[in-house]
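One chain of protein is taken out of this complex; the other chains stay put.
In order of appearance the chains are A and B, and numbering begins at 1 in each one.
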Amino acid sequence: MGSGGNDPFTPEGFGGCVKGGEGMSEGNVQEGFGVFEVFVQKTQADFHTHVGSVVAPSPDVALMNARENFLRRDLGVNLWVVPRQCVTATPYDSEGDWFAREFDRKYREAGGYPENGRLWKMYKEKVLQLEEIVEDLHGKGDKNNESASS
Amino acid sequence: MNREEKETRFIERIKAGMKIEATDWMPDTYRKLLLKLIHMHGISEIMGALPEKEWVPKAPTLKRKLAIMAKVQDEMGHGQLLLRVAEDLAEPFGRTREDLVADVIHGRVKFHNVFHMEAPTWADAGVIGWLVDGAAIINQAALLHTSYGPYARVLKRICAEESFHMQHGESIILALAGGTDAQRKMLQDSLNRWWESLLFFFGPMEVTESAQQMIDYGIRTKTNEELRQQFFSKYVPRIRSLGLTIPDPNLSYNETTKRWSWTLPDWEKFRKIVRDNQGPKSQERLNLRRFAHEEQAWVREAMIRSRLKGSVVV
């Protein structure tokens, strides 16, 4: 983050990321509040997840208010607020679809190899499951490994 | 693609059960219908905080005080979520939060009839939580499958929080129903006060042109009367089980048609309340909103002016 002017995580940089941030006429509320997308991290075993947005005059106020607007019931360990202008997104309804999956991709999924089970049977063995390994290492119902074993 | 092709494709997507997003192309009528609906919904949450807010300082136990504070906070929080959705829809018109909130003060957006009414006793705090929220929950749950993605997402969260509101309201009225004669009378009086407003809340019997358009666009999927009928089915037996009398001698369930018949309140009276802000508490509550928004514009302006001066927290 060499060029401070474009660093969205400092108050100075924020001005560059939000319309009306610099040289704004005194007290122009219309131009002044920006939209901040809010991301919540529930536990340190989870990634940050987008939950909604707030409008705020600055990133620190956005962060302060995001806590109560999105975490007044649920617990969390970390919050991000990101000026909306700084998010680059795919379109939903476009000519070239980003998310087309037309042909079989079973070869890259665990469920794509049903014949292994049958073959192992010939050797009087079973398919080895990841869940089994995780369970051996961490015990049943280990929260941190739910995503690893699913 | 020309406009007509775009519109055809848009309708196809809705028919296929796909969701529309803020950045998608959408017909003007779709945008305007949605904006009107969600703007009114959001503003109603914010105005709806006010009648219950009157009972926050007076709640009779510490637990009730905490619960009603949390409830009013949720209403404001729902207003926040909904206004964010409305703001994104209003962006092409160059309109922001400032405008959308100011609109109610200047009569450019309406809020639901129930929030124009008086809440003179503690029982009203209970009945609002129980029946007004009950009616609102039916309305909102019916919208969960709306074709507009951002609306569907915030409704999911709102409905989850409403389940606490239901318990909160029921807890207050169950204490009153099982209490002294004076408490029971307080509850009955409150029910009498709210009944007609609750019926009006669901909207007119007939399917208006804009209601039909919203159904065609998949914004909503049920008619007003279907929702009102569901409200009767869920709540009338419970109200009666508490020994309360519903102030409508004609209210009855027809086993063969499987429908409730009910007495139409003075519709024009309620229509005026909403249209002209002429309910018993309309002006008082609009003045509170004017205070919060216009008279405190200096606070928002100050926070913008000083935002580059020293970051205190982060």
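Assume a residue touches a chain if its C-beta (ideal position, glycine included) is under 8 Å from a C-beta of that chain, and two chains touch if they have at least 3 such contacts.
By definition in this document, contacts and distances are computed from a predicted model.
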"Ring-1,2-phenylacetyl-CoA epoxidase subunit PaaC", "Response regulator receiver protein", "ABC transporter permease" or "Acyl dehydratase" - which is the UniProt name of the missing chain: "Ring-1,2-phenylacetyl-CoA epoxidase subunit PaaC"
Sole residue of A:40, A:55 or A:82 that reaches the chain not shown, by the stated touch rule: A:55
Which residue of B:31, B:53, B:95 or B:116 touches the chain not shown here: B:53
Sites on subunit B contacted by the missing partner chain, in the whole complex: 46, 49-50, 53, 55-66, 69-70, 72-73, 76-77, 79-80, 83, 97, 101, 122, 175-176, 178-180, 182-183, 288, 291-292, 296-303, 305-307, 309-310, 312-313
Residues of subunit A (touch criterion as defined above) contacting the omitted chain: 26-27, 33, 54-56, 60-61, 64-65, 67-69, 72
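To be clear about the criterion, only the chains that are shown with their structure count from here on.
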Subunit A and subunit B: spacing of chain centres that average the CA atoms, whole Å: 31
Of all residues in subunit A, those that touch subunit B in their complex: 9-12, 14-15, 24, 26-30, 32-33, 35, 52-55, 57-61, 63-64, 69, 72-73, 89, 91-93
Residue ranges of subunit B in contact with subunit A within the complex: 13, 21, 23-25, 70, 73, 77, 80-81, 84, 87, 96-99, 153-154, 157, 161, 297-298, 300-305, 307-308, 310-314
